[in-house]
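Excluded from the complex is one protein chain; the other protein chains are retained at their positions.
On to chain A.
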Amino acid sequence: MHESTKDHAALAALFNKDEERVNWHDETLWWIRQKRDKNVHQLPEWEALREAASQIKFNVLSNLHDYLLQFEKNATANGVQVHWAADAKEHNEIVHRLLQEHKVDRMVKSKSMLTEECGLNEYLAEQGVEVIDSDLGERIVQLAKEPPSHIVLPCIHKKKEEIGDLFHQYLGTPANVADPQFLTEAARQHLRDVFLTRRAALTGVNFAVAETGEFVVCTNEGNADMGAHLADVHIASMGIEKLIPERKHLGIFLRLLTRSATGQPITTYSSHFKKPRKETPIHIILVDNGRSVQLGRKEFRNSLKCIRCGACMNTCPVYRRSGGHSYHTAVAGPIGSILAPNLDMKKYKDLPFASTLCGSCSNVCPVKIDIHDQLYKWRQELVKEGYTPAAKTISMKLMAQTLSSPTLYNAAGKSGRFVLKHVPFLVNNKLNPWYKEREMPEAPKESFREWYKRRDA
């Protein structure tokens, strides 16, 4: 996982040193948001679909225990082997053990943000297991030795010329070739060899159906299928919140997922895995890793409805101008900022503040998570738990005391003195960060209060 000692603001400031790049990043993601808008506006029932999905997920979260057991029972009856992992460490150890049992030290993996969250690639590398990511975007960031910057578009921060350079270095394409079609073909040839030679494949899970014990993996590249069908063993890792009660509910979720994610009507491949073929076992690992803790946080449990479409990132004006890596966590953007503090409040204390609370994220969310309200609530939680600087707490207390008392507020004769000195964005001082790129407002001769008193006199 991406380790960093800098907080979001500092990393975002670094990203903003290259304004042209920020413009390009912003416009690329805004284009995807527009594709999403165009697509969803073709469905008059869009808002009803969101509401239905939100309520189905609410039902799942309210009965998670029962659905998990139902899923385990049905999956087991189908011949799938079910494993339970309490945390990232257990998950990684289970994967490693399964690979050892099959005497495999090279694995192909399709996209799974859960394995990013668990740091699986790093763990397996330490155990001497080589993992190749087969999603094109993930393969690109893997070659660049970087984490994904977006959950659906892992290399959205890379320009095609940079990808050409990487492919030249690692895949032997000619220098200075940045034609996307040419580069994609080179990646196909490279990955074809990987698919043909790896005997173990790991995939993520988009939806697991409690009623049938099957699971669905959505990709645009068919890479999950290529991996799973050619390998001797298929391992699927899923967060325990990925359940849906019945197969018919897929009709709602599959319509929402890719329209929200990329503005496509549906993913190119929505593959159902139910029963293993003879002698090619399927293992499914149900991973908690903090999810049941989040489930117990009443105000934050709805965050577990997330189907990982990334729409909140594409619409977020802060994400578009700070880049996914500035969030220094596997799942970036608004949704990441309400999930990460649950895993580690200290490490991710900055993320709920990396937002203007504009609310666009909650409006695009296909399962109607109240993302911006949860950002606000995490701020309260972080302050209560003591994760804010002491100086900030002192100034907030002083501000609260003064604003609670008209006498104190007006004590200096002109209430404006208080505003000028203490409201953070108006501190009349050229060291104020406001002043770096913005002029201060000018104080007029007469405040409204003074005008009003004069008028009434």
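For the reader, a short list of remarks on this structure follows.
Assume a contact is a pair of C-beta atoms (placed from the backbone, for glycine too) under 8 Å apart; a residue touches a chain by one contact, two chains touch by 3 or more; residues count from 1.
FYI, contacts and distances are computed from a predicted model.
Per its UniProt record, the hidden chain corresponds to "(Fe-S)-binding protein" from the list "Transmembrane protein (Alph_Pro_TM)", "Tricarboxylic transport membrane protein", "(Fe-S)-binding protein" or "Tetratricopeptide repeat-like domain-containing protein". In the complete complex, the hidden chain is touched by one of A:I94, A:L295 or A:L382, namely A:L382. The hidden chain makes contact, of the residues A:H41, A:K145 or A:K278, with A:H41. Residues of chain A that touch the chain left out of the display are 8-9, 12-13, 15-16, 19, 22, 26, 30, 37, 40-41, 43-44, 46-47, 315, 317-318, 321-322, 353-360, 362-364, 376, 379-384, 388, 392-393, 396-397, 399-406, 409, 415-416, 419-420, 423-426, 432-434, 436-444, 446-449, 451-453.
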